[in-house]
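What you see is part of a larger complex, with each chain still in position.
Labels run A, B and C following the written order; every chain starts at residue 1.
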Amino acid sequence: MDYQHILETVWRDIQPYARLGQQADYIPALARVNPDQSGICLKTLDGRTCSVGDADVRFSIQSISKVFSLALALHFEGENLWTRMGREPSGTAFNSLVQLEYEHGIPRNPLINAGALVTADILLDHLPGDPEQFYIDFLRTLCGSPDIDYNTEVAASEQSCGYMNAAIANLLKHYGNIHGDLDRVMRLYFMMCSVEMSCRELAQAFIPLANHHQPFCFAGIDLTTSQIKRMNAIMQTCGFYDEAGEFSYLVGLPGKSGVGGGIAAICPMRYTIAVWSPRLNAKGNSILGMKALELFTTLTAESIF
Amino acid sequence: MDYQHILETVWRDIQPYARLGQQADYIPALARVNPDQSGICLKTLDGRTCSVGDADVRFSIQSISKVFSLALALHFEGENLWTRMGREPSGTAFNSLVQLEYEHGIPRNPLINAGALVTADILLDHLPGDPEQFYIDFLRTLCGSPDIDYNTEVAASEQSCGYMNAAIANLLKHYGNIHGDLDRVMRLYFMMCSVEMSCRELAQAFIPLANHHQPFCFAGIDLTTSQIKRMNAIMQTCGFYDEAGEFSYLVGLPGKSGVGGGIAAICPMRYTIAVWSPRLNAKGNSILGMKALELFTTLTAESIF
Amino acid sequence: MDYQHILETVWRDIQPYARLGQQADYIPALARVNPDQSGICLKTLDGRTCSVGDADVRFSIQSISKVFSLALALHFEGENLWTRMGREPSGTAFNSLVQLEYEHGIPRNPLINAGALVTADILLDHLPGDPEQFYIDFLRTLCGSPDIDYNTEVAASEQSCGYMNAAIANLLKHYGNIHGDLDRVMRLYFMMCSVEMSCRELAQAFIPLANHHQPFCFAGIDLTTSQIKRMNAIMQTCGFYDEAGEFSYLVGLPGKSGVGGGIAAICPMRYTIAVWSPRLNAKGNSILGMKALELFTTLTAESIF
């Protein structure tokens, strides 16, 4: 399959959508990003790399980080993790409080904000040394880029105006599902969201999720084949908030989006693909990113279904 | 892969779970079914059939019928279908009214009761001749069993005491999302739910969903490869009500369950599998069926992820 | 207090609001009513009657009938009534299904549709002879007008297109909170809603609720002082759907509204007042009626608070 050629076709065909949507602007550092950048990078398990556009420009991975923290939590807690959260699609927006109150502080899944806050609380119990440093080192090992880092301005902005996340965290604490100090948990959470990576780096970081025949072992964190497949299952049903069904229907790959405009997805035993474009639809997912992936799996006729 | 041997291993290992759960008893005809029957049938795309247990006993397919009516509706309406319903997981029980009221009569997806009632309304507009007869003929063609039929006693019981479904149908009518006569729509809906098939017949009927390289064309109904893959995507995210994430996590195959105790699932380009055991968990899904499929995909290490 | 003079002042001052709002048009018989009619009638316990406008034109009392059926149900069931429904404000629209599903078929109070449907079911168990006839006879006795009747066209229209009420009734039946035949219950319910009375007749019919020192005894139905006061309490907290707080705040009298544009209210031991104007606000309450009563209690400085 000539993926590079297909990527270029996709690239050309999505241009009419390039000005639609609005980038995230709830914090200044995200509002300042040039919204007209975009890129795609695909990596195959047999070692090829294809890309178009701004595939080497780093951006705020935001909620895509929830996949990496889920990997860490599964390593440390195994199936015990599910006493603290569910693995069902939420059917609601990423930051909804309603479900959390009805279900007494048990988040629906690890890929919504509430679930990722509980995950951060769990990681504080397990990560050796400086948790923030461990997380960055894990990501650096995972994608082989020693200079990946998080954006301190973004992290600080998120913390200072993240009232909805603070509401969620306090509700979790009220129900006893955050054990540690609230400020500490939120600091780790916001730091994880503010990591910056390029499409090329994200595509590399997701390789172990696509390649479940290889042992997953990075920076001392290892996962079984079954755990990797289950992470993919969770991405499939929960990776796009209340558009999980839409992404599954149109694209048909396990993936995860972030409000920075990135989407990373995998085709098991074949490839990983990361797209980026800051303009979002009403559900908080990248418009160009969704469109590019829909076209890509249509043209390749490759999907998990 | 020696599927027959694996099925037998699964069969042996699930026996400790055989008495757990409760069969559906909301109508006499379902309450009378011997709950200690169970069976599995697997069919590969290359023509092999493996089975264990009561694989040839027919049972009430109930909500599995929603997959067949979705196929018909996609044929007739194409993407227009999505003006009448969504394709997102509901995150709630199969018969919940709450979401339907909040979302003004647009069902979340075609595999919950509300969505299937709207689908029945749509089919009444399109099916030539006697709709019930057309539906049965379609199923007979699909699985090559000319004597498949629906159980008139079950259909009549469902209609006479299906107050929750009548509430849903009236709410849909209130919001203008059922166009035809309510009683007529419900009659077709309940007839479709009361079709009886065996595991062997269900496994055969799902073959075209697994084999998306072949043209789907039965009884004049045809679907494209893309439509088949999208049906699988909808089963993956919406096929098990508020246990869709659980089934995706534990089993990793697109599938659909029914309160008669059946589950049918597919592994794209490989096989279809149907299991049956009437005892249900609290979410209305077959306990033995869920367990059998979880063990099966663990032992084969084959899933879509 | 010169009530007649005050009524005339109110009448003049509300004219600027006379064209605001929209009359109910969900059935033809209500849509045909001339929306520019309006009237007020006040009756004091010491026997005076004051009125302005179309105080003798009969209109569809709709939900005001729920007060009369509550009186009957309290007579027959006493405090047992509260095993079938609550007496809390709903905080939601008059016909919401959400709460009813969350609370497993127990309506919040007798003055929303769900509560009145359960009340109708209860009355069918108790009313001797022809229930519809008994109800009409009770109203005729209550207001001393032997020719009060219900509008058969309105009742038939409500029944034939009352899908939301049918949804509610089916949900109640599903939860076992309607015991009788659904169609029978709905026929009585819609008949009660379609009774036609004038402001003068409504003001007379509410006199026993204002005059709790007198024994309540009409057509063999008797209530204690305590029961009358408690009916007033329920009107106060539940009589205006999700505008109960608003009416309490602005008017300060126990009362009940209907989508026909009528409102009846009482000032304990002083007077009853009925207003009518078909144009409704977004909550389904008469705009002129609300405004008139607000001005009236402001000018008289008489309210229960």
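Here is the rule we use: a contact is a pair of C-beta atoms (placed from the backbone, for glycine too) under 8 Å apart; a residue touches a chain by one contact, two chains touch by 3 or more.
Since the model is a prediction, treat every value here as computed from it, not as a measurement.
Here 3 copies sit in place, and the number of copies making up the whole complex of this structure is 4.
To be clear about the criterion, only the chains that are shown with their structure count from here on.
In terms of Cα centroid distance from the overall Cα mean, chain B ranks first. Averaged C-alpha coordinates give centres for chain B and chain C that are 47 Å from one another.
The centroid of the Cα atoms in chain A and the matching centroid in chain B are 32 Å apart.
Put simply, the C-alpha centre of chain A and that of chain C have 55 angstrom between them.
With touch defined as above, chain B holds no residue shared between interfaces to two or more other chains. Of all the residues in chain B, the ones that touch chain C in their complex are 96-98, 101-102, 163-164, 166-171, 173-174, 182. By the touch criterion given at the top, residues 86-92, 99, 108-109, 212, 225-226, 228-230, 232-234, 236-238, 242-246, 248-249, 252, 254, 268, 298, 301, 303-305 of chain A touch chain B in their complex.
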